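A single protein chain has been omitted from the complex, and every remaining protein chain is retained in its original position.
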Amino acid sequence: MQFDTPATSNPIDQLKVVGKPIHRIDGELKTTGRAMYAYEWYDPAVRYAYGYPVGAAIAKGHVIFIDSAAAKTAPGVLGVVTTLDVGDLEKGKLNTAKLFGGSEIQHYHQAIAVVVAETFEQACAAAALIKVEYAAEKGAFDLRAEMTHARTPDPSTEPDSSAGDFQAAFDTAAVTLDAEYSTPDQSHSMMEPHASIAAWDGDKVTVWTSSQMIDWWRTDLATTLGIDKEHVHLMSPFIGGGFGGKLFLRADAVLAALAAKAIGRPVKVALPRPMIPNNTTHRPATIQRIRIGAEHDGKITAIAHESWSGDLPGGGPETAVMQTRLLYAGENRMTAMKLATLDLPEGNAMRAPGEAPGLMALEIAIDEMSEKLGIDPIEFRIKNDTQVDPENPERPFSHRDLVGCLTLGAEKFGWAERARPGARRQGNWLVGIGVAAAFRNNLVMPSGARVKLDRDGVVTVETDMTDIGTGSYTIIAQTAAEMMGVGMDKVAVQLGDSRFPVSAGSGGQFGANSATSGVYAACVKLREAVSSKLGFNSADVVFENGDVRSGNRIVPLAEAAGEDGLVGEDTMEWGDLTKTHQQSTFGAHFVEVGVDIATGETRIRRMLAVCAAGRILNPITARSQVIGAMTMGAGGALSEELAVDTRHGFFVNHDLAGYEVPVHADIPHQEVIFMDETDPYSSPMKAKGVGELGLCGVSAAIANAIYNATGVRVRHYPITLDKLIGDLPDVA
Amino acid sequence: MKAFSYERASTVEGAAKAAAQTPNAKFIAGGTNLLDLMKLEIETPSHLIDVNGLGLDTIEKTAEGGIRIGALVRNTDLAADNSVRRDYGLLSRALVAGASGQLRNRATTAGNLLQRTRCPYFYDSNQPCNKRQPGTGCSAIGGVTRQLGVVGVSDACIATHPSDMAVAMRALDAVIETIKPDGAKRAIPIADFHRLPGDTPHIETALDHGELITSVVLPAPIGGKHIYRKTRDRASYAFALVSVAAVIQADGRGKVAVGGVAPKPWRAEAAEDELRKGAHALASALLADARPTQQNDFKISLTERTLSAVLAEARG
Partner (left out) sequence: MPTPIQLELSRRKLLVSSAATVAVAGAAKDVRAADIRGKALQNTTAVALEVNGETQHLVLDNRTTLLDALREHLHLTGTKKGCDHGQCGACTVIVDGRRINSCLSLAVMHEGSKIQTIEGLGQPGNLHPMQAAFVKHDGFQCGYCTPGQICSSVAVLEEIKANIPSHVTANLTEQAAITSAEIRERMSGNICRCGAYSNIIDAIIEIAGVPA
């Protein structure tokens, strides 16, 4: 099905099932420990062997020699596969750093061997016996030091944009801001480590893994193994979190497949937690410069956003300027990105890539500018709202209600009670509130599904879509139930299997809208098949209560399916509505913090997000996406930073003790409000993404709240106490 | 983890003797730090002596009016003990400020004292570390040092001791009782228990090979206000950037130990003379010989500010 004109009325609009607060259909499995993740697949007839990976001890250079003799003769060892043994392997198209094979080391903890043994304990012990000789080379590891060498990245990343004459307008603006901000490298730190089990049957391999994108992984694994894609069967029905860290093929799958081949038995490999931050990808650090010029009345006349980031050769920039092209009006504008070569681990997508770090900076800048202007920061944002793409004013937003989010949030949160910076004190706490706009583009991806109707009237959806905690199982079931006119108890959903039609997968907050649209398309096909079999005129057919009705004829779906059942399969593809109309999601974050006047410790007291993201398919799972993102944003604001050893080129705090993500005690009760809206330009579902929107801007709202509490402006994340105490009041 | 043999000890004397007679043996109790380090092969014992069956899990009154805490009393039980809550609130507070509920349920009194540093370079066996491999150098110096020590450190090591409990015990003048493989017993004041790194950062305590901690004795209660203040980035389940353990008397005198700044719980009895002059005077005296790095010099002012918060609380 091609979606190329705005959606009109369709069966989803009945909202009998879609849009309802339905609990997750996989909830019982997950809360009882019965949901099986990659490393847990178990067949009693199979003797699994355990693979333990070895990571490089240097950041850049070559492996000269690997002595695996001691490992090979260690108790229980079945084999050792080294990066030198397998030689150069073709890199997956979507990987920047190679995962395994050959002598070149591109980053610290790059996989250089896997030791396979009968037990996990034996494999782990033997892996420590591997001795490696390296020829280390000097690398570049310090973004700030490399800024001057940074270059304009590939044109496909749209590194430069402009409209009007920024410089002239900025030079003549009545009020200006010119400030530098920085965001650190961040780690996805999903709870389930990257893990795979591989089993070969002749020249075909089956891999249970933890992947957000089944088809991307399948394609790149086939490339890396040098086999036909059709010979790779990938399964990932449950994924213990991804956040972008499991978008692209990872070393565990490659190591498991190569090791299983080498020893002739199925092999399980999980990345040890201390290896994950340096072996896998991360959100790259940025240094950002923002300049804003405005009239005294608060109208922005000039806005510029530049960002510097680094990556390995062949990598891309962190697109931190993108939202600035669309979020606020202003006739004269420019954005620019510069990319430095860094020999740190691969930088790549992490939840809301671009917008998350970009808004961390931009929304502080807006707060600073509003203060300079003496205008309330909400009023300032509203004054500079735009209903069209500011670079291309002929191109409207499909639907944009940033103003609604800000005003409703201000009312609900009690914004009017905001005090001037540093003025509100409760006991030992300096208390403040902050706001930031949320913005994230709505992306769509082709997405396929197969929907089967069986003789019992059960509708089974099959798609290679994944549920990484997002609620895909549930919203897909809701979509199929709505389309086929059956209850949730008559729908089964099968996900994460490469034998199923290729879907959007989970990423870029495109999953829910795209994948349910694919299910919609397949259901349309199935409805046609039912109508056709019954000889109904499909235009007036109604599917409801488990029956199909045309005029006064009513046939139970089970009967219509017949002994052999019926199948509908289709892929939703997208026309150019995303080009003619700017499709984005909007929101407003409100945060109250307390900052300890003595120690500078910041503790969040209240959080509210108001989101405008089209139709909300399930308010329970959508809300969970938003509160989860707010939590990640709290970590980004206050504690998360992969600390770089700029001498040796690695992330030093490479475990969950060193890299501090928020814990329960860091997070207060969180409120989420969804604007009641639909966006017919986005899809037949009229929904948009929400999973990343919740992260966009929240860190800046916290930063602005800290400023409001203390009067201390920190422009470099994370906002830890050491950046505050020097400017806090004397307490001695 | 390297392979090891395992035995369950049934008597204190037997455990100490077994340790002395078995090459490369270690005691294991809670295991919450030792196993962590064994998995990374930072600790590589070839024999483990499980001491969990030795009893040593009671808290008793001493003839001097203090308490004797069994080496195997779990952190949770020590924190929850009524006499500790009443008379040594500082200790209870320090315990529950540390780690997580799960870890405190396993971690023992003796094990907590014997915790090794959380320096990330110590934890990464690819990096040189004098504490892990004597003579290889310190890769933390000149590297990422925000969490590391500012005082009592040396050119060989700038790691901190991670315990909260030990900081409170230092302020409470605890005494550590041990038994040696030959059956000899001794009592080590906590001030002498942890060693400064000097040229030998791998030697962390005064214990001899095979010497087993049997109990920790606290002197009779001294009254006063008991405050443990832990300053950290996360609100919970995080190591201290700076912590202050203090017992402050109504006249303003008191005992103060500081955590998160040094290779051992940091206290200078002489500095406590400055206590009544305020946090600045006390911090200056405590940290007189500090040699922070660029990344962790904030710990100097943070110590002073945390101290001032503690003193304000004591007055309040």
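For this structure, a couple of remarks:
Going in written order, the chains are labelled A and B, and every chain counts its residues from 1.
We take it that a residue touches a chain if its C-beta (ideal position, glycine included) is under 8 Å from a C-beta of that chain, and two chains touch if they have at least 3 such contacts.
Please read these numbers as outputs of a predicted model, since none were measured by experiment.
When the missing chain is restored to the complex, the residue among A:32, A:537 or A:552 that touches it is A:32. Within the whole complex, the absent chain has one touching residue among B:16, B:72, B:99 or B:311, and that is B:99. In the complete complex, the residue from A:40, A:165, A:331 or A:573 that touches the missing chain is A:40. Within the whole complex, the absent chain has one touching residue among B:35, B:141 or B:206, and that is B:35. When the whole complex is considered, the residue among B:27, B:122, B:193 or B:237 that touches the unshown chain is B:237. Where chain B meets the missing chain, the touching residues are 1, 3-8, 18, 21-23, 28, 30-32, 35-36, 39, 46-48, 50, 52, 76, 79-80, 85-86, 89, 92-93, 96-97, 99-103, 105-106, 235-237. Remark: the residues of chain A touching the chain excluded from display are 23-24, 26-37, 39-40, 42, 44, 47, 75-76, 117-122, 125, 188-193, 237-243, 270, 272-274, 458, 468-471, 489-494, 620-621, 623-625, 627-632, 655-657, 661-665, 667-670.
Here, only the chains that are shown with their structure count from here on.
Measuring from the averaged C-alpha position of chain A to that of chain B gives a distance of 41 Å. Listed in rising order, the residues of chain A touching chain B in the complex are 57, 75, 121, 124-125, 128, 274, 428, 596, 598-601, 603, 638-639, 643-645, 647-648, 652-655, 657-658, 660, 662-666, 718, 720-722, 725-726, 728, 731-732.
Residues of chain B touching chain A in their complex: 1-3, 39-41, 118, 120-121, 123-124, 126-127, 139, 142-144, 146, 231-239, 241, 278-280, 298, 301-302, 304-306, 308-309, 312.
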